[in-house]
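Of the protein chains in this complex, all but one are displayed in their positions.
And now, subunit A:
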Amino acid sequence: MPGRLILRRPSPTTVSFTVSNASRHTSTPAKILFYLQILLRALVFFCVVFFNIARLRHSFFNQDGSLVHWSTIWSSPLGSIVSRIVDSYSAWVVVILSAIVIYGVFRKGYTEESLLVIRGLGIQTSTSSLTYLSKASTRFIPTTQIQDIVIHEAFKGFEVRFYLAIIVDGESEVVVVFPKLLPNRAILEEVWRGSRRCLYDSKS
C-alpha cells in the first residue's frame, strides 16, 4: 500500500511530516465500514471475554453476585451452548486462541511514521506501534548531533529503494526515517527539502 504524506506546520519553526498508509475514510460507505469495523472489534472482544468467563465458571463465577446472576446465565440457552463449547476444549487451547483473537482485535490495520523537525532543537522520528495498546517508538536527535540529512538508495529484498537517512555524529550507522513504509522518491524529496529548510534556512 503506498503511503501518503501529511504535512503539518504548527509554527514557523516546526514542521511535522507524517507518512501513513491508512485509508482516509472520505466517502460515506468507507466511513460506515470504518464504524462497523470498530463495532465488530468490540463485539469480538466481549465474546472472547465471555468465553473465558464461561471456562472459569466453576472456580470463580458460580455464585450469584449483587450485579450479575451467574447461575441464571449458565442455565440460559446461550450460556449452556457456550459452556458446552468451552468445556470440550482444554484450558490451554482456550487461552491460546483467545490470545490470538485479542491480538487481532487490537492490531492496527495501518502503519504511520512521522518526522518532527524543530529548529534549534532537533529532529524526532517515530514509528507507530503494531497494536493500539502499545506506544509508538520514537527517537530524538538534537541538532548538535545531526551531521546531515540525505536521500540514498539501498537494496531491500528484490528491489532497490530510496530512503531518507539522518547521519548522526559519533554513530557508525545512519538513522533511517520512515523505515517501514519507505515511501517513494517524490515524497522523500519533499520531506528532505522541507526538513532542511526548517533546520538550516534562516529566512523562513
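The criterion applied here is as follows: a contact is a pair of C-beta atoms (placed from the backbone, for glycine too) under 8 Å apart; a residue touches a chain by one contact, two chains touch by 3 or more; residues count from 1.
The criterion applied here is as follows: contacts and distances are computed from a predicted model.
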With one chain of the assembly withheld, which option in "Phosphatidylinositol N-acetylglucosaminyltransferase GPI3 subunit", "Adenylyltransferase and sulfurtransferase uba4", "RNA polymerase II transcription factor B subunit 2" or "ER membrane protein complex subunit 6" matches that chain's UniProt protein name?
-> "Phosphatidylinositol N-acetylglucosaminyltransferase GPI3 subunit"
Among the options A:Arg84, A:Arg139 or A:His152, the absent chain makes contact with A:His152
Identify the residues of subunit A touching the omitted chain, counting contacts across the whole complex.
-> 2, 150-155, 158-162, 184-185, 189, 192-193, 196-197, 200-201
